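Read the structure below first, then the notes.
Every protein chain but one is kept in place in this view of the complex.
Labels for the chains are A and B, by order of writing; each one numbers its residues from 1.
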Amino acid sequence: MPQITLTDLAHDLWTESFAISAADLGLPTDQGWSISKRTLRGGRREGVDLIRLHNGQLSIDILPTRGMGIWRGQFRGDRLGWSSPVVDGPVHPSQVNLAGLGGFGWLDGFDELLARCGLEHNGPPIQEGPFAHGLHGRIQNIPAHSVSIQICDTPPYELIVEGQVDEARLFGLRMRMKTRYRTVPGSNRLSIRDEFVNLGDRPARLAALYHWNLGPPYLEQGSRFVAAIRSVVPQTPRAAEGVGRFDTFGAPEPGFAEQVYLMELIGHGTEGSTPTMLRSASGDKAVVLRFATSQLPCFTLWKNTMGPGEGYVTGLEPATNYPNPRTFERRHGRFVELAPGETHVAELTLEILDHPQAIASVEAEVEALQARVSPTVLDSPQEPHAPGP
Amino acid sequence: MPQITLTDLAHDLWTESFAISAADLGLPTDQGWSISKRTLRGGRREGVDLIRLHNGQLSIDILPTRGMGIWRGQFRGDRLGWSSPVVDGPVHPSQVNLAGLGGFGWLDGFDELLARCGLEHNGPPIQEGPFAHGLHGRIQNIPAHSVSIQICDTPPYELIVEGQVDEARLFGLRMRMKTRYRTVPGSNRLSIRDEFVNLGDRPARLAALYHWNLGPPYLEQGSRFVAAIRSVVPQTPRAAEGVGRFDTFGAPEPGFAEQVYLMELIGHGTEGSTPTMLRSASGDKAVVLRFATSQLPCFTLWKNTMGPGEGYVTGLEPATNYPNPRTFERRHGRFVELAPGETHVAELTLEILDHPQAIASVEAEVEALQARVSPTVLDSPQEPHAPGP
Partner (left out) sequence: MPQITLTDLAHDLWTESFAISAADLGLPTDQGWSISKRTLRGGRREGVDLIRLHNGQLSIDILPTRGMGIWRGQFRGDRLGWSSPVVDGPVHPSQVNLAGLGGFGWLDGFDELLARCGLEHNGPPIQEGPFAHGLHGRIQNIPAHSVSIQICDTPPYELIVEGQVDEARLFGLRMRMKTRYRTVPGSNRLSIRDEFVNLGDRPARLAALYHWNLGPPYLEQGSRFVAAIRSVVPQTPRAAEGVGRFDTFGAPEPGFAEQVYLMELIGHGTEGSTPTMLRSASGDKAVVLRFATSQLPCFTLWKNTMGPGEGYVTGLEPATNYPNPRTFERRHGRFVELAPGETHVAELTLEILDHPQAIASVEAEVEALQARVSPTVLDSPQEPHAPGP
C-alpha cells in the first residue's frame, strides 16, 4: 500500500504540491480518482494547504492548515457545503483572530462543510478564572503537523488521507487528534475516524463537536431533518418558538435568528450507530451522517435559515457534549475524561444520496429505530441539556 | 483598454510579480509611467503585496494586503507620508493583533500615508454587549480578494488600479469595498473612488474614515491647515487647550499630546465639493485633498506634532462620521445606513502642489467658500460633535 508523506514537521518535511491518480500507480483507471495537494495563494487564503480527495464521483477538499477540516465537496455536480458571507476563504488561521470581536473571531474563518469545534472547549466565548476561551475553541485554526496519503493497492483500492493536529501548550491541554479520511473510488461515501489522544501526564477533558454545514441543494424550503430521536431540547427561548417544527426548514429569510436544538438520538445496539439525514423537500437528494452515540452522545441541530447573502445554512453537529458554556457542560459531566495516554475514538460516515429509494430506505431505518421510543420534545430550555431560563 | 487581473481569489488567481510600462503597450513613453507589483519578503512585511503606481511625476505604493491602503508616495523627490515609529513596515495583517494591547493593536501596523478606518467601526476600542471592537476597525488589515489594473489606450492614457476588500462574517456586517485609484501620466493628481456595497440581506451601517497622514516637508513649524470651515469642535479638553491655533502647526515636540478637532466644512453647491490643504510654512509646497461633504460630511484634523522619533505627523481625515465611541456616533445618527444591495460612494482627489501660485489659488478658492459663512469655533468638547466633558 503506497504511502506518501506530505507533511511531517518532526522531520522538517513539507510538500508544496503533489498529485496522483490511478494511472500513476498502474491501477485500474475506470473510476477516474485522483488525490492532489497544493498551497493556495493570495489574500486571506495565502499559505493554506488544500488536499482534493476525488474518488471519481465524490470530491472533498481537505484543509490541513485548518485543522484537517473539510472546506467543501462536490457529488456528481452538487455542491456539498454552503454560501458563507466569507467568500474569500479558506482563511488562513493567521488571519483569524480567535481573541478578536470579544471572542467571536472564529466566525471570520467560518465557511466550511466540516469545521471541528474543540478540543479544550467547543461552546460560546467564556472567561474562566484568568483564562478566556473563544467561540468553538481552537482546533479548526491549528495547522496539522503531519499529513500523509495512502492508496490501497488491492480492490476496492481505498483512498486514505491522514493528518495529525495537536492542541497543546505548557500548563494546558496536550491533546493530539489523529484523523483519517477514507473513500472508495466511485462511491458516495466518506468515512472519518478521529482518535483523540491525551499526551499529557494527567487526566484531561475532551470536548469535540463536528460542525457539518449544508446549504442548497440539500437545504431548501421544505427540507427535513430525519433522525431517530429520544429527546429534543431548545437551547434558547428563541429556539423554543420553533420547537413545533424543529425538523423542517423554511425558505431563506433575511434576519432569521438562529435556532438550536439539543438532542439525544437512538442508535442500533450497544454501540448506538445511528443515521441522521438532511433531505430535500422532494426527497430526491439527501446527505446522511452516521455515527455512534456511544462515541458522540450529544447531537445538536443548528437552524440558520437566514437570507442568501447572510448564510442560509443548517448544521448537523454530533459531539461529545452540547455547545453550551463550558462551565455548564462540565457541571453536567459531559466532557470526555481521558487518562494519560488514553484515546477517545469518533467515527463518522458521510453518505450522499441522489435516489428517492435510497432516501426512503434511510427513512425506514430511522422509523424502525424510532418505533421503540416516542420522542420527548421539550418546549423550553431546561437542564440538564440546556441552561434554564 | 488593457485590463490585467493580478488577484481574483474567486478564480484562485494570484500573481507573484508583474510590471508594465508604456513601451510594453506601444504607447507614448514620454511620461515614463510604470505599474509594478511585487510581494515583499522578510520580517513583519513577509507576504505583503505592493503595487507601485508611478505616473512619471507622482508615485504611489498601494497595499492590497493592507486593505488597498497607500503605504507612501513620492512627488518629484518629496516624500508623501510620515516617519512612523514602525520602521519595518508595511506590516502584514497576520502580524497585527487587533485585539492586542487591550484593543489598540492596530497601532502596531500604522505607518501609512492612507489608512482607511472602518467599516463596522472606526473609533476608539469599545465593548458593546458581547462584542469588542478594536481601534479604528478592521478594513486596513483585511487583504483584498480582487486586484486588477487598467491602462487606457487613448490619451491621456489614464492608469487605474482597482481592488475589492470584504469585511464580512456570519452574524455580522457583509460590506464590500470596491476601490479604484486613477492617475494621468505626468500629473500631480491621484483620484480615489470607493464604493461600499451592503451585500447583506438586511440594512447595515457603514463607518468609513480616510486617515491621510503627512509629515515633512508638508508638515513643519508654521505649516497651516487650510479649509472652508463651518464649525470646529475640540474632541477633548486637551484639544480645547489649542483650539485658538488649531490650524497652525508647531515644530516637533517630544511628548506632545495629540489634539483632535472635529469639523464641518463648506463645499461648493449641493454636492459640497471642498478642498482641504496642508501647506508648508513658506507656502511653497502643499498637499490638497478634495472630497464632497455630501459623501463624507465629517472632517477630523489630527495634530500629533510629537518628536521626530515618536511620529511627527498630522492627519487629514474626511469621513462618514467622527472617530468617537461607536455608541456615541450611533446615537447621533452619523453612520451611513445602507439597504440591502445599496452602495455608498466616496470620491477623493489628492493633489500635490509645488508652486506658490497653485497654493495661493487654492487659498483663494477656500476664501471664496468661507466668505459666505463665519466659522464657529467652540472652545470645549460639546455634543453633538464630541462627547461633552
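Following the convention adopted for this analysis, a contact is a pair of C-beta atoms (placed from the backbone, for glycine too) under 8 Å apart; a residue touches a chain by one contact, two chains touch by 3 or more.
Quantities reported herein were computed from a predicted structural model and do not represent experimental measurements.
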**Prompt:** From the list B:P2, B:G307 or B:G333, which touches the chain that is not on show?
**Reply:** B:G307
**Message:** One chain is left out of this view; which of B:P28, B:G43 or B:G222 touches it in the full complex?
**Reply:** B:G43
**Prompt:** Among B:P2, B:P28, B:G102 or B:G222, which residue is in contact with the omitted chain in the full complex?
**Reply:** B:G102
**Request:** Based on the whole complex, identify which of A:D166, A:D194, A:E258 or A:E351 touches the chain you can't see.
**Result:** A:D166
**Asked** Going by the touch rule given at the top, which residues of chain B touch the chain that is not shown?
**Response** 40-47, 84-88, 92, 94-95, 97, 99-105, 107-108, 110, 125, 252, 254-255, 304, 306-311
**Request:** Please give every residue of chain A in contact with the chain that is not shown.
**Result:** 7, 9-10, 12-14, 16, 47, 49, 65, 93-94, 97-99, 127, 130-134, 142-145, 166, 168-172, 174, 199-202, 340
